[in-house]
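Every protein chain but one is kept in place in this view of the complex.
Right, chain A next:
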Amino acid sequence: MSELLKISGLHASIDADGIPKEILRGVDLVVPPGEVHAIMGPNGCGKSTLSYVLAGREEYDVTAGSVSFMGQDLLAMEPEERAAAGLFLAFQAPVELPGVNNANFLRTAVNAVRRARGEPELDAVGFLKTVRAATKNLSMSDDMLKRNVNVGFSGGEKKRNEVLQMTMLQPKLAILDETDSGLDVDALRIVAEGVKNLRSPDFSALVITHHQRLLEYLGPDRIHVMVRGRIVRSGGPELAKQIDVEGYASFLTEAA
């Protein structure tokens, strides 16, 4: 199989006060196994929408196109089935869950996914060992495990918590939606290490970012530029450098 993820002619819209608003207007994209790809594009072009549609958010209506993930029809799967199959989305805006303990949440998620993958569940001790190792790698305090999920977390802590979940769930494809935004240099390096630690022939990442710096850490295989709901250009890492210098202006005309 030469593609892990294959998106073809994907159109998606959202109901805006009763009127369908088209956001994705024919996205084509292929991510082979073991590669890191980046999506760059101006605010509002549909990057987060694409990541939500891939993760299975029901708010969006897919009106045309298809997505296959490891040869399966991704769009026919429930969000939890997609997670079990190995898709992970690090949210641009991680959701706060008052009253849900972070450690319990992680353990429930890990075991749900393990069950679905036919792997044995982790008991309390096994879980603690795994999670301790992961938090240490991410320079997270144990205190963050005791708190409620993302409640009262700083922006950086929320992003690190996303990377922690990614590490624990061992996805085949991680979509990172601006996980680097709002991070200081140290936090950025830690997050990048978190992704790098997962790199293997079985792991791919689709990194949505505005910044060259994260990509320098990760060494992406391909860069895709999204404008107005379409991928308008794909190329090598040099494309990211060009955007860093020139911005998106030269791509805007291509989308028309």
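What we mean here is this: a contact is a pair of C-beta atoms (placed from the backbone, for glycine too) under 8 Å apart; a residue touches a chain by one contact, two chains touch by 3 or more; residues count from 1.
One rule holds in what follows: contacts and distances are computed from a predicted model.
Candidate names were "ABC-2 type transport system ATP-binding protein", "Fe-S cluster assembly protein SufD", "Putative mRNA 3-end processing factor" or "Polysulfide reductase NrfD", and the UniProt protein name of the unshown chain is "Fe-S cluster assembly protein SufD". Check A:L5, A:V27, A:M40 or A:A83 against the missing chain and you find that the one touching it is A:A83. For chain A, the list of residues touching the undisplayed chain reads 55-59, 78-80, 82-84, 88-89, 91, 94-95, 97-100, 105, 108-109, 112-113, 116, 148, 165, 169.
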